[in-house]
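What follows is a single structure, and I will ask about it in a moment.
Only one protein chain is missing; all other protein chains are in place.
And now, chain A:
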Amino acid sequence: MATRDPLDFDIGVEDDEDGTPSPSSISPPSSPPSYFDRDRHVAFFEMLYNLMPYHYQSQEINRLTLAFFTISGLHLLKALDRVDKDRVVSWVLSFQAHPRSQAESKNGQFYGFHGSRTSQFPPDENGVSVHDAGHLASTYCALAILKTVGFNMLTIDKESILISMRNLQQPDGSFMPVHVGAETDLRFVYCAAAICFMLEDWSGMDREKARDYILNCQSYDGGFGLMPGLESHGGGTYCAVASLRLMGYIEDDLLSKNATSSIINVSLLLDWCMQRQAIDGGFQGRANKSSDTCYAFWVGAVLRILGGYKFIDKIALRRFLLTCQSEYGGFSKYPSELPDLYHSYYGYTAFSLLEEPGLNPLCAELGMTDLAALVHCFLFFQTDQKCCITALTLTIFDLSTRLLCGEKTLHRNRSLGAVKILFSPHNLAISVLRVCGRCTTLIML
């Protein structure tokens, strides 16, 4: 068993002998707890980390996505110590597709990360890797995992990822996920934006085209469909708003600013999002659909980015989410069903948005912990213009004190003279970065 990859599947043979908790080793409580049962969630995710149940074999092609949910989930639960970071790093890096030459990186293939081992092909007899190409979603997940385990992103071969990623962008601004072609929609625009953001380099995409595509997806009801003209959808709306945020086209906490001057219709969007909270307290993805755990994140994160999260009924949402909490740990899609990895992860992010004690704060636009996103900011600080450093020192000082103290009270509005800032470390750092020049103002005030 020692030779196994991290995050390997249970291949279905008998019981494991390496002490991995199996379902029967946890005695189910008589009824699901009425609180966020962190310990059980940690146990559940640690089990997934050690051995993915064979039910997920049909998801084999999205191996990195499963890994992202697992590892980032443990980070949200403040249990990243269960993860062998070095092994994870080398395992993730082994999925990256590399061009053999500069010229090859422009041959139309996408040199990102493979979704799984099975989609990696050894080179043919002439040494040509015909099918060596990555997938946008897997690349996003790979980079997110690397950031989560604190890998130094500057050492990644980002050139080949970014140059080849441009091939995936369509004339209308959208992205297809693999170079051989597939459906194009907002999901992959988001992946591309998150990849560029994490690599701190926007040469991988034409931002203006992507922006125009996103703007075309906003429907008359304020939400966004996955493609222009489609019915508004919680997931599509998240991809749209988070992408615009990452690309710098909208500011944080838009609602406290002059919303009418924004490139999207903010007030209609806010209305639409607010109406996604159903009578039972949960969030639905579209009008008149059932509440579903994951939309507490997809829609909740949009509201957080807009600065409208304060308007929701948090008590009712919490109550709903707890009905989806499994007695085995994890969350299910609908109340009283069996949990799964995807809905568990978005259950944790939802609770993080609700500022549940015992969870790390969430970076809404990247869909991962603030801490993981923050590593980026520190790196960015070091490479930033000299004249901004003074102003940022103040910020860094503030942030690092908080990080050292491990405070939980990170989301607070704080007013610095005329510049009002949402005080989450990540958001603050980003606000400051986005308006580099205004740092002088910060000092002056």
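Here is the rule we use: a contact is a pair of C-beta atoms (placed from the backbone, for glycine too) under 8 Å apart; a residue touches a chain by one contact, two chains touch by 3 or more; residues count from 1.
Throughout what follows, contacts and distances are computed from a predicted model.
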Q | Missing subunit (named according to UniProt) among the choices "Metaxin-2", "Geranylgeranyl transferase type-2 subunit alpha", "Calcium and integrin-binding protein 1" or "Gamma-secretase subunit APH-1" | A | "Geranylgeranyl transferase type-2 subunit alpha"
Q. Taking the entire complex into account, which one of A:S34, A:T118 or A:N152 touches the absent chain?
A. A:T118
Q | Touching the absent chain when the full complex is considered, from A:D84, A:D157, A:E183 or A:D201 | A | A:E183
Q.
One chain isn't shown here. Among A:E104, A:E159, A:D206 or A:D271, which residue touches it?
A. A:D271
(Q) Touch as defined at the start, partner being the missing chain; which of A:D37, A:D252, A:D340 or A:E365 qualifies? (A) A:D340
Q | Residues belonging to chain A that touch the chain removed from view | A | 11-13, 23-24, 53-62, 118-119, 121-122, 124, 130-131, 135, 177-178, 180-183, 208, 215-216, 219-221, 226-227, 229-231, 233, 261, 263, 268, 271, 275, 286-289, 328, 333, 338-343, 385, 387-388, 418-419, 435-438, 440-441
